[in-house]
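Okay, here's the structure, questions in a sec.
Excluded from the complex is one protein chain; the other protein chains are retained at their positions.
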Amino acid sequence: MKKVLCVLLSILCLLTLAGCGKSGNGGNDSDGTVTVKLGGSGPLSGDAKVYGEAVRNAAQIAVDEINASDSKIKFDFRMEDDEADGEKAFTAYSTLYDWGMQVSLLTVTSGAGAAVAASYDEDKIFAITPSGSSTALVYTDSKNFRGNFQMCFTDPNQGVASADYLASYFGGYKVAVIYKSDDVYSAGVYEKFAAEAEAKGVSVVYVGAFTDDTSTDFSTQLTAAKDCNANLIYLPIYYQPASLILKQAFDMAYTPIFFGIDGMDGILTLEGFDTSLAEGVYLLTPFAADAEDDLTKNFVETYRSKFGDTPNQFAADAYDCVYAIKQALENMNYDGNMSSEELYEAMIAQFTSMTFNGLTGSNMTWAENGEVSKAPKAVIIINGVYVSAE
Amino acid sequence: MKTIINELLHHRNRSRMLSFALIIGSYLIIEFLMHSIRISRLFTSMLVPCCCYIILALSLNLVVGFSGELSLGHAGFMAVGAFTAIIVSGLSAKMIPDPVIRLFISVLSGSILSGLTGLLISVPVLKLSGDYLAIVTLAFGQIIKSLITNIYLGFDSNGLQLSFVTNELNLEQGKMLLSGPMGATDTAKISNFSSGALLIVITLFVIYSLIDSKYGRAIMAARDDRIAAESIGIDILRSKTLAFVASSILAGAAGALYALNYSTLQPAKFDFNTSILALVYVVFGGLGNINGTIIATTVLYVLPELLRSLQDYRMLIYAIVLIIVMQLGSSVRLKRSMEKLKNRFSKKGVIR
Partner (left out) sequence: MTFLTYLISGLALGSVYAIIALGYTMVYGIAKMLNFAHGDIIMVGGYAAFYACTRYGLPAGLSILLSVLTCTILGVIIERLAYKPLRQASSLSVLITAIGVSYFLQNSAQLMFGSDTKIFPSILTEGSFRFFDGKLIISYLTIITILTCIIIMIGLTTFINKTKIGKAMRACAEDKGAAQLMGINIDTTISITFAIGSGLAAIAAILLCSTYPSLSPTLGSMPGIKAFTAAVFGGIGSIPGALLGGVLLGIIENLTKAYISTQLSDAIVFAVLIIVLLIKPTGLLGKKENVKV
């Protein structure tokens, strides 16, 4: 056994070492097009696989579309698995670095992204995350990662927007909050919301948390919220646990108003979900899969025919990311003759100055610190579709 | 002189020499390669975590292999070591600018606190046996993870501030060290491969000294036959406590080294799956087999990275490899044919 292991080990070592010296820049092709190596990592196995897959699929659609068009910029796209884990994100990043990645979609999840954000900064590789909403991906207390940008709202941004909305439209309501305390996204939004709600006079009567290990049974939290006479429940969580909360509240004949954030998007397309449960649910979202504009229609149709599912906001953000990168490269007339550092600087210059129209919003701009200017918009679900609530 | 050589070549010592030679040799080769040719980033990025997992697996082997107790919560000790190291390193960043000294102090304090936790936990744990013991270690692992997930710790001009469950800190120009589920962010990366290799050597030294000591022999006697060991007056509890605490110290050191290798770390990293992962390394390498553990950890750590080209089938293949190796390793038929082969080649021809 030991000998077999020894032999295996030496083969493995050789294989990993062999990865060296392969990297090169994408460059000019004979037909006048330029190929850019676009990387990115996300959970493609494990619990969070659904998010990683959505991003990979949507980015692939965008890349295929661009490569099939007569665009001068072509992409060579590679997405690596990071299991939504910092350590794996780091090896995924290293793999992509060895491959010669020039521009990146950073990571899909915040936790994994925070672990590699500094590396992108050090190696001067431009990156824009479709869905890593924590601010730790773009700046920290001490440092601004100049080349890291975001396509989605930041967590604090959503917390503030939710508190604002509740304060101005649901003034006298008694609010209960149910959030996932061991999730970076949920806790991040909740923390900011709690501070803002207090400042704006939203009366929060009950706060219930749950963790990964207790994410099926919400009867306790709902009963407690009902006991406090809460008539609005704020849910800064993803749609999967939210669907359970809606069902369990319905079963106990508890009918408050539910208010979700962008993670709630996707609830209507859950296979087998009784959409009548989501009637009257408010949520903040940048993207609606049933929107009528051509861009959304085309995207949703392609996604459905290729992958069988309806795309969610993760997918839409990823699709936008690829096109935003393309726009920036076109604006600077990228011809493949730039050094990686020049490309990095040029991309930053473009992103901080350009406006972009995509699936998830129009006239988007980016601040110096990497945050996108999108304002979260509230919608309400009526007859199974999103309707603007403002 | 001859006796010394004989002693060195004695079977037991040969395997010990081999462990040290393996680590120091690979360290020298890798260092040489890193300075001579351009090595892939992937390879260098795996060095420190691989060292950490080797230390973790070795420390777990002390409990599972030598002591014979199944521990399912070893990631908890790693977590204690990791977050202690982050706090110490974060607090002393201004006082001790030298990263090597800071790393040393952080790892030391991480392992001390983890050792204390181990001592505390060993009292209830070692009163139990078998699967009841296993479930209690699992429970402690979960409790530690859950507690760390709820700690908010920061410091500013007013000193250290702590809040539990909800974040009530109001820092003025300060820095958050731990922020609940977000864990630690913006940690200075001060771990390096040399310290990892050195820590493995220290770990090996600690484990071998423990095994060779009076306590080590007592532990193994108790593992093989508890009643017989007790009947000749061996204080089993004390020996086992020693092994358990030593193991938690080492696991804490592994965690500390690991934590200081990344700029962020979340408590969720140290969940049940990480404990199980360490157990898989130990069983793959062989219970009580130090060299086997080192090799198995390296192979199993590198394997998923090499399977990247398989994309979605990666973890599926990993699972299949796990099952098949276990089948081969324990297959009676395979063992018999291997033995036959051995007998054919060895001159003595053992008769059984």
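Note that the chains are named A and B in the order they appear, and that numbering of residues resets to 1 at the start of each chain.
Operating definition for what follows: a residue touches a chain if its C-beta (ideal position, glycine included) is under 8 Å from a C-beta of that chain, and two chains touch if they have at least 3 such contacts.
All figures in this text were calculated on a predicted structure; none of them were measured in a lab.
Engineer: With respect to the chain omitted from the figure, which of A:Asp227, A:Asp293 or A:Glu368 is a touching residue?
Structural biologist: In the complete complex, the chain left out is touched by residue A:Asp227.
Engineer: Give the residue, chosen from B:Ser40, B:Ser67, B:Asn150 or B:Thr187, that touches the chain omitted from the document.
Structural biologist: Of all options in B:Ser40, B:Ser67, B:Asn150 or B:Thr187, contact with the hidden chain holds for B:Asn150.
Engineer: What does the interface between chain B and the hidden chain look like in terms of residue numbers?
Structural biologist: Touch set of chain B with respect to the missing chain: 64, 70, 124, 127-129, 131-132, 134-136, 138-140, 142-143, 146-147, 149-150, 165, 226-228, 272, 276, 279-280, 283-284, 287, 312-313, 315-316, 318-320, 322-323, 326-327, 329-332.
Engineer: Residue-wise, where is chain A in contact with the chain that is not depicted?
Structural biologist: Counting only chain A, the missing chain is touched by 45-47, 49-50, 53, 181, 208-217, 219-221, 223-224, 227, 240-241, 243-244, 247, 251-253, 270-274, 308-309.
One rule holds in what follows: only the chains that are shown with their structure count from here on.
Engineer: With centres defined as the mean C-alpha position, give me the chain A-chain B separation in Å.
Structural biologist: 34
Engineer: Where on chain A is chain B touching in the complex?
Structural biologist: Its residues touching chain B are 1-2, 5-6, 8-9, 12-13, 15-22, 44-46, 80-81, 85-87, 90-91, 93-95, 97-98, 111, 114-115, 117-118, 134, 136, 140-143, 181-184, 187-188, 191, 194, 211-213.
Engineer: For chain B, which residues are in contact with chain A within the complex?
Structural biologist: For this pair, the touching residues of chain B are 33, 37-46, 49, 142, 146, 149-150, 166-167, 175-176, 180-182, 185-186, 189, 262-269, 284-286, 289, 291-292, 295-296, 298-299, 302-303, 305-306, 308, 311-312, 314-315, 328-329.
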